[in-house]
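Here we show just some of the chains, and they stay where they sit in the whole.
Letters A, B and C mark the chains in the order given here, with residues in each chain numbered from 1 onward.
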Amino acid sequence: MKNLFLKSPTGGIFIALVLVCLLFGSLTSRFFTPMNMSVILNQVSVNAILAFGVTFVIIAGGIDLSLGSLLAVSGVIVALLSQEGSYALWIGLLLTLLAGMAMGAFNGALVVLTKVPPFIVTLGTMTIGRGVALLLSKGRPISDLNESLNFLGSGDILGIPVPIIFLIISFVFCQMLLTKTVFGRYVKAIGGNEMAAFVAGVRVNRIKLWVYVISGLFAALAGILLTARINTGQPNAGLGFELDAIAAVIIGGTSTRGGKGTITGTLLGVLFIGVINNGLDLINVSAYWQQVIMGGIIILAVVLDGLYQKMKK
Amino acid sequence: LVGSACSEKKKDHLVIGVSMLSMQNEFIQQVADALEKSAKTANVELIVVDAERSSLKQVEQVESFISQQVDAIILNPCEFEASSPAVEKAQKAGIPIVNVNSSTKSKPDAFVGSDDAESANMAMELIAKHLNGKGNVLMIQGYMGQAAQLDRERGAKAVFAKYPGLKLLASQTGEWDRAKSMSLMENWIQSFGDQIQAVFAQNDEMGLGALQALMDAKKKAQVYVVSVDGIQDARKSVEQGNLDATLIQNAEKQGSESLRMAVELAQKKKIKESNILIPFEIFQKK
Amino acid sequence: MSFSYSGSPILRSVNLRLEKAEIHALVGENGAGKSSLFKSIMGIISPSDGEIIFFDQRIHGLSVREILGKGISMIHQELMLIPELSVAENIYLGRENSAGGHMSLAAIQRSVQALFDRFGLDIPVDVKVKELSIARQQIVEIMRSVSQEAKLILMDEPTSSLTDGEIQFFTRLIRDLKEAGVGILFTSHKMEEIFEFADVVSVLRDGEMIGTYRTNEIDAHVLVEKMVGRELKDFYPKADVEVGEPILDVENVGLSGVFQGINFQVRAGEVLGLAGLVGAGRTDIGQSIFGIRPYTSGEIRYLGKRFEAKHPSEALEAGMAYLGEDRKELGIIPEMSIRENMTLGLMRMFQKMQAILFQAEKKATEDNSDALRIRMAHSGQKIQELSGGNQQKVLFGRMLLNMPNLLILDEPTRGIDVVSKFDIYSLILELKKAGKGILLISSDMTELLEMSDRVVVISKGSQRGELSKQEASPARVLQLALHA
């Protein structure tokens, strides 16, 4: 176990996570309750799912800034399709996930076909997506949703809240996809050396397209979950979520240059941000100081991680 | 530079530029709808732009209106101070300007709206009455530093000063956002548990987020929740007996009144009252 | 077959024929078009006319994947490996789902292990490629094309990073492949290899095929003449130079965990060679002197004074110059012009209050380029458009601008054609005559022994001995280098 932990590239951020947990635990007795742990997991589920999806994009050497907007569009779509007395839940979910994949494919196709930097492509679709969400919803929150959709947000199965179940399934799926499949290996290969992957016969364009499709799919899933959680489709949901998700991925040790990264790392990054958010609320730090402390802790954690990685060598 | 302005072909109707705080906010959207509706009946052409909560953008939009030689401007200010240059610029260019919904430091030609501080004041009074002047309250703030947040905080604080028995357990920002304030409330439920007796949210979106968290935690019965704005969702929630109260700003009236003022000013008519205050209405289940 | 890059012809009506089980060398100067020819065959770039026929099938116009599937594989001049993937994963990249169905990672590792065992390689199959030395990476790249069981293997400078030890392995490999009936088309800038391995050799000059010859019917001098269009005498030029004062004294220097106990002296007007197998730590020694890395023990004296550069710029200002072993990584800025590359790091000479003196810069670099006979359109051309040899000359130009007393040259001729090599050797001689001290690190044994006045042998980070010119024979050096 100890060995396994030392070998893992995510050791540093894991230590940082343990440290902040201990810190908050010592500051307030409310932190280490089973209930609060469940609250944290519940809260991070949306960001985690976004971050899992975008991890593939970043490992492949790209970036996706449109996450937050795709989440909003998907949230609006699922809300529209889940108006009380309209379609069955599964139809709404299916169509929304398909819509998410289609939007991701739009990003991917632009990146692959036009060679425009992904930063600009997804910045463009981020703006477009926000407009589309507003158009679809006419700028208003969409409520009166099916009870069954609400269940996804606040129900539980065998005592485990549904969002946490989604989180776990997404984690396992992405972890498998990245580490156990040829697709995952190719994603790393493309991020590591695109030309080398190409001459080895890897279908680079196809993989790159899929990477954005995955990101879109998970953005849609996150949109569904958020809509279910707040029981409303919000056109302005997810503003700035892309930065949180990308931050979690990078804190989790995925390189901005592509080629390496892990889903476990991303999960730890997400938890790290989630725990700080939760802990600062619990100990009731003033809203202004929250931001200063949040930014400071994140930088500190990544610095410590760097030192730790060096020490290991 | 001046010559070109005169040669513009004569229009058979008035053109009024409108810069709105944020078209992503349902209440503002309602005001805009009311403006459009009144404009149609009055045969006025509206140019509606969205400042996306940025006062700089708002100033720029007013600059654009001035260069377009509109007949009047309706401004839904982003900020008390920072949107003031927009008002000054319009007046310097001789174009009448009407502020709708909130005010600016520089005095416009007319003002139609309600006082943000008053809404918070009324909401907190409801809470004080419900708790008989004694109890623990949480406040969810808007985006820190914005005019609406500051005014509503001021209005709420006045009530706390009036009832020494009311205790502000904590106040944090929910950034006007339903999801964010839901998370915030979840965390507060962890730290304050059964101490929480009432929640004041500075807008309905955040009120509804907090409400959702309380209902999920099966704690709504013990907690009294009030928010302001009176958006559709909030009224529905009140009717269903979930949200305890919201304060309605009359969007319809703010829209139609400000358009009427703008038209009258553009036609150089004398106006009697340049400061029209539209009171809030308490909306709660009877 | 013909091919052009953005209008300028690179290959002009090239004809080439390769028999089964034939080992065919393709030679030519840097930029002659050898790699371009290989890439056209692999379908990475597409020729504008002509055709490529493989076992009676026209294959041009097919994608890389399809050509790999036909049984042609290629070892690229630049390593085409994914640093973050393991050795085994790299070897099977792109082929996990080939004919025999999907292969699990374990199956891939078993298969690669078996392959390595067959050739007696002790490279672990599950470590990441980035953790291997360059030489071992090159072996992985070679083994990848072998594992594809291709009928034709294109090898673009497969030995450029190998030293004598690994070349023996390579020799065996080539024999095995030939026996198995595999055709091999390879390029190399090392003349000995051409005659050692190849059955026939084709000469490419400026994109034109000059001719194909049997290696037992042609000798090296004639071949070089065909390549460059003129005769080259005295490939390793020599002259007697008076040895002067010591310039660099390295006394018992070490860098913890990398090398230790290094002792040598470089004097004015001499070339000191550092010999050793790949991975011996010679590069690190050079870098520690120049301030790219620190040193943790011992003392370095430069011009009689204690010297410890904390940054390469300090070494530069003291009058040293350094040429890194990997031109791409440590040498050039590909997107910048020849001029900008030549003055990089030396802008203090061409500035007045931070403002660049463009005229002075232009004149200095163009004079320098003329003196070095750099082949280029103009000095504002991007350096990446030059051939490797000419890029290397630009870097030499940079060193000369600094008017150094001491030059540290790490593999100065790697991947460089015979003519440029000759030019560089002549240049080293000139520098020596001018009383400079030169520390030469090279894995090309012949070059090292011919050019050096003394040789220091390094093995596993320790000094194994110092040999005078008379003592230094390949056998003696290898004996010391292998000394465990």
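By definition in this document, contacts are C-beta pairs under 8 Å (C-beta built on N, C-alpha and C of every residue); 3 or more make two chains touch, one makes a residue touch a chain.
Keep in mind the model is a prediction, meaning the values are calculated, not measured.
Written as a formula over the displayed labels, the whole complex reads A x2, B x1, C x1.
By our rule, only the chains that are shown with their structure count from here on.
Contacts between chains trace an open chain of neighbours here, each touching only the next in line.
Here A is the chain whose Cα centre lies closest to the centre of all protein Cα atoms.
When chain centres are set by their Cα atoms, the one at the greatest distance from chain A is C.
Taking the mean of the C-alpha atoms as each chain's centre, chain A and chain C sit 44 Å apart. Inter-chain centre distance (chain A to chain B, centres taken as mean C-alpha positions): 33 Å. For chain B, the set of residues touching two or more other chains is empty. Among all residues of chain A, none touch two or more other chains.
If you check the complex, the residues on chain B that touch chain A are 23-24, 26, 29, 141, 144, 170-173, 177-179, 182-184, 186-191, 193, 205, 208-209, 212, 215-216, 231-233, 236. Across the interface of their complex, chain C is touched by residues 182, 185, 188-189, 192-193, 195-203, 259-260 of chain A. Taken together, the chain C residues at the contact with chain A in this complex read 42, 44, 64-65, 68, 74, 76, 79-85, 89, 93-97, 102.
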